[in-house]
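Structure, as structure tokens:
Just one protein chain is left out here, and the rest sit where they should.
Now for chain A:
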Amino acid sequence: MFEQDTLAIIYAALMALAVLLYAILDGYDLGVGILLPTNNDHDADKMIASIGPFWDANETWLVLAIGLLLIAFPTAHSLVLKALYIPCTFMLIGLILRGVAFDFRAKAIVDHKNAWDLAFKFGSLLAATSQGYMLGRYVMGFDESAWSYGFALLSAVGVAAAYTLIGAAWLVMKTEGELQQYAINVCKRCVYVALVGIALVSGANLWLSPEIFLKWFSWPSMLLLLPLPIICFSCFVLMARKLSQLTTKPDNKAHHPFILSVTIFTLSFLGLAISFFPDIVPNHLTIWQAVAAAESLAFLLWGALLVVPTILAYTAYSYRVFWGKVDDLRYY
């Protein structure tokens, strides 16, 4: 039915979708986790309430992404996870801590609540920085030079900042009053950090890899690709402007920063994907080399074509149910 090469493209696209959705969705709830105050119960409760119904499903996109890598590109899967064994362990520990702290904090006795809040914050930060570090190592093709380790550290900070940005933007949209003002201020600072981060990562990529440089700066592909960074930059400008307006008029289209953050995430991700295509592990393995048996992929694809739209539909339903500003935290 499907050629193996076609399947490789389809699965690479599905995986890219899962990774992008993960970065956006778990990105905002990890960001909210990073911002969680440990000395203000009221705000902490509000922030938790804003992500409560979603965090579990958000994390499932990571399971899907890693599952698709495992299923469709098994050799790439073992290569990547072997190289990233230790940071991956750190990420998992971080995800475990925040996942359980979320529930324990509501049920523990009062003096333990702050400890669980701290675990939630620390777990979120650990997961975000580990993911950034892994992204940096991956982009560099697991190169062992000091440069690329430095790049990975930079990427750790960058991803944590990006998650904080989208997390703060989420809070601007979902909260009111002082908490919203606080989120607006965080957003303002993160916009610049994220802008610098993205510029640095893009610059480093172009500088370190002549092939990627050629891909972006040869005629006529340049004409198609150049709008990407331009739109991305405009999003930053719009965001900075919108945030200044929100300080005085907090009700006026408070969802714009979040939408702009999502756009920035999507464009940056597209930029990376275009730079590395068709490599599944940069400088090591292409999707054609790593792809699994056609009969397995075809079997799963029929299910995926049916189920993924269903997932998107009920996810949309869930967001509609919890639309608007968040209520007070009420545990079930």
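Here is the rule we use: a residue touches a chain if its C-beta (ideal position, glycine included) is under 8 Å from a C-beta of that chain, and two chains touch if they have at least 3 such contacts; residues count from 1.
In this section, contacts and distances are computed from a predicted model.
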| item | value |
| --- | --- |
| Identity of the absent chain, which is to be given by its UniProt protein name, from "Osmoprotectant transport system substrate-binding protein", "Imelysin family protein", "ABC transporter permease subunit" or "Cytochrome ubiquinol oxidase subunit I" | "Cytochrome ubiquinol oxidase subunit I" |
| Absent-chain contact - pick from A:L64, A:L125, A:I166 or A:V281 | A:L64 |
| Residue of A:V100, A:V157, A:V193 or A:L206 in touch with the missing chain, whole complex considered | A:V100 |
| Chain A residues that touch the omitted chain in the full complex | 49, 52-54, 56-57, 59-60, 62-64, 66-72, 74-75, 77-78, 80-82, 85-86, 88-89, 92-93, 95-97, 99-100, 102-104, 107-109, 292-293, 295-296, 299-300, 303-304, 307-308, 311, 314-315, 318, 321-322, 330-332 |
